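With one protein chain held back, the other chains of the complex are shown just where they sit.
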Amino acid sequence: MVDLRVNVGSLALANPVMPASGTFAEGTAQVFDLNCLGAIVTKTITHDIREGVPPPRVAEFRDATLFSIGIPSKGSDYYINETVPFYRRYSPPLIASISANSIEEFGELAAKISVPGVKAIEANVSCPNLKKDGRAFGMDPEATYQVVKAMKSATSLPVWPKMTPNAGNVVEVALAAQEAGADALVVSNAILAMAIDVETFRPRVANVMGGLTGAATRPIMLRIAYQCVQAVSIPVIGCGGIGSASDALEFLLAGCSAVQVGTANFVSPTTMPRLIEDLVKYCERHGISRITDIIGALRMHEPINLQKASVL
Amino acid sequence: MVDLRVNVGSLALANPVMPASGTFAEGTAQVFDLNCLGAIVTKTITHDIREGVPPPRVAEFRDATLFSIGIPSKGSDYYINETVPFYRRYSPPLIASISANSIEEFGELAAKISVPGVKAIEANVSCPNLKKDGRAFGMDPEATYQVVKAMKSATSLPVWPKMTPNAGNVVEVALAAQEAGADALVVSNAILAMAIDVETFRPRVANVMGGLTGAATRPIMLRIAYQCVQAVSIPVIGCGGIGSASDALEFLLAGCSAVQVGTANFVSPTTMPRLIEDLVKYCERHGISRITDIIGALRMHEPINLQKASVL
Amino acid sequence: MNMNDSPTAPTASKVIAFAPGRCDRQKAHRAQQAHHACRDETLPIAENICTVRSNDWINPEYKHLVLSAPATALTAVAGQFFHIACPPGADEAAYLRRPMSIYRVEPDDERIEFLYKVQGVGTRGLARLAPRDTLDALGPLGQGFRLPAVAPGEQAHVLLLARGVGLATMAPLAQEAIRSGARVTAILSARSASLVMSADYLRESGADVLVVTDDEQTSDVVQIERMIRRVHAAQAITFATTCGSNRLLSTLQRLTAEFGIPGEIALEQHMGCAIGACYACVRPFRKHSGSDELTYRRVCWDGPVFDLQETTSW
Partner (left out) sequence: MNMNDSPTAPTASKVIAFAPGRCDRQKAHRAQQAHHACRDETLPIAENICTVRSNDWINPEYKHLVLSAPATALTAVAGQFFHIACPPGADEAAYLRRPMSIYRVEPDDERIEFLYKVQGVGTRGLARLAPRDTLDALGPLGQGFRLPAVAPGEQAHVLLLARGVGLATMAPLAQEAIRSGARVTAILSARSASLVMSADYLRESGADVLVVTDDEQTSDVVQIERMIRRVHAAQAITFATTCGSNRLLSTLQRLTAEFGIPGEIALEQHMGCAIGACYACVRPFRKHSGSDELTYRRVCWDGPVFDLQETTSW
């Protein structure tokens, strides 16, 4: 028996696997039993109802996708009245993801959706498709600090700000979030990118830029998660290009407490249950009885000292 | 006949294709006739002789590579005495690439290698493998400004700072470089990334982090090049994941004046000559007589106005 | 609220069954028994591991794929589709799945069929499938055609108007409609007579088939409109359906409005998840018939079949 249980701060999860916001919905419940997940993370909502950006919204590369969706939202009332009750039928903790245009609205929305059934709130300060050129609160340590602070004063639920890989100073943003009282970090959201159809001369998503996600981004996303793990003392939830147990293990070895699966859910909607099974098999094969033993277990290469051959 | 000539500032090139620094060397001259290139860019050198970081230095993904080399250098004397004379036998302009530990040294080295045969100097302020955690001058607009300024006062050759995709504020860095007198920008260097071998628990390159390069990075690199094109008025040389004419055309359509080919040279050392041939074929097929007609020719999608159906 | 969004209580009984995802595809081809513990056989959507019976060219552009399929796949109805994990091609592989309308379902024979145009990386991969290969088809997905009820004693008369691959989407509707007692008239449009597909399959199903082609210059909108009016005059059309073509959409919107009958259209859009999660597949629709205000709807989940009058041209 392998013990897959992990804790993300005060939140206990049956296993470290959950969907990434926006890549999972009620429809998935028609494909597999959601009770096998570590947690359920819903698509980012805003207080108001939003349509999102014009299509085409998706382009595809050999091992990655470019999505430009722009946070369409059915609004917070729909979320409370329909979405929360739907997921309350399942045992994994429900994590809401929210976005807003101002620091105050982040606080207000956090307060509003702190209803029974919601177990933590992700602060999506990092959507690359909202503002021009992918700027977001999460690009700025100070703005991130303010958002988290506002949410922390508005709710008693754990607050998990989601980092953007487009910030050069992601470690500073992570530290600011921690200082503001963040309970965990989700690292990271999609990478701002673009592609052009050379036959039509047009951008491949109407919004010109979108978020690059999927397997090809994993080495970048792992690096950022590792940098955050090194910098902060709160739990880090790894996200980016994870589609198999081996992918998830890279993030766990780098020190992440849990992982989120995004684009791989589109490649196969049963990616997460299979990943969980394969984690068990990996642990059995390596004689590991608790998945927590893997967390942060990365080992360095032996150093080579060119000055002294005798060391070799 | 298709006219492939482009100008990068004052420098006239027979075609817009050149190697990316560090992915090309004297050995390539044993595979094809270098005279067909638009320009020749050499590996970054430092004034002193350096060994670089320990192996393993390369890991591979489905469509990208992770290299951690760390600028080994034979030093500036070797460059002047051996490298420059070697490439003077070929007609394409030679672009030297330099790196240094301080602003002053950047200036000194620029002065030293401004020898006959060198036609422009790339300022590699962006190597992700030099300092801890991939910090580099190029992460900071002010430091970049100083480096370019120092080089401009030290040499009369064109100075091309090379941007790092790891800076969140790459547009600010680009603007700082322009303000300091940069003659063109090379956009971009490799993306800081990492990978872990889940069987051995060790990082897949000894240096833990390295530069992610190759096809999979192209949508990110194109976005950054486009952002720079939008922001500056000096020429931008696109770089990142280019391996075919279609890839190069994305960067040209986005407004780049020329392109650099890196990792694709490892996949096939004849990538560049084939790419140049295929550019001609593309232009012929589209009835384009001058490649410069493509530069910046990106067209936007028709807008969709949800408020007024009648517009549709 | 869309029907599909309504809460579905998870069922208690759980059956371990094979439903390998695309990552395990190659292994599945050999093993067939790959599974995951959270599979619940009673759920309506599955990654159906189908076995190829045949995959033949029916003309220079289109192939006809016949599969043996597990039970979940056999519940598909006209207008629904599967999201198919296309096998890799020679030196390329589609990362995402590809949506394909169900062309025919024969539950008794445990058989489903697709008709597809070979064009890009995904369909080129599909084209390589050979008998006994396996294929992972997620589905059935989406909202199919909704045949309206007719007054007792009256016969429904369903018009199918399709061009090119649109046929694939409409064909099973003919079968369903005829089984329900309706009369079906199918107008098939194509570039040339050799590219007209499924005329025989439709005739066998009992539909009246009218063919128009560009080559014979019988396929322009004016002539098609005249043809529809003749059909309607002979026996009043009670339900009109189409797909794909912008030109045909406008004509049919106008005619169904004039005739005062409902109509539906099957639409396409590039997709990510195909289960309503990613919102990649939206298109603008009138909020309601006649409205000037538009809203985005998901082709995969709210459609792919939509009300004709709420659809906007493109």
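Just so it is clear, A, B and C label the chains in written order, and each chain counts residues from 1 on its own.
Note that in this section a residue touches a chain if its C-beta (ideal position, glycine included) is under 8 Å from a C-beta of that chain, and two chains touch if they have at least 3 such contacts.
Given the structure is predicted, the values throughout are model-derived calculations rather than measurements.
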Can you pull out the displayed chains that the omitted chain is in contact with?
A, B, C
Identified contact with the non-displayed chain, of C:90, C:130, C:149 or C:233
C:90
Which parts of chain C face the unshown chain closely enough to count as touching?
25-26, 88, 90-91, 93
Hidden partner interface residues of chain B, rising order:
22-36, 43, 51-52, 54-65, 67, 69, 72, 82, 85-86, 89-90, 214-215, 243-244, 263-271, 273-274, 276-277
The missing chain sits against chain A at residues 304-310, 312
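Methods note: only the chains that are shown with their structure count from here on.
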Can you name the chain whose C-alpha mean lies closest to the mean of all the C-alpha atoms?
A
Separation of the C-alpha centres, chain A versus chain C, in whole Å, is 34
Averaged-CA centre spacing for the pair chain B and chain A, given as whole angstrom
31
Contacts with two or more other chains, residues of chain C listed in rising order
284, 295-296
Touching two or more other chains in chain A are residues 51, 54-56, 61-64, 215
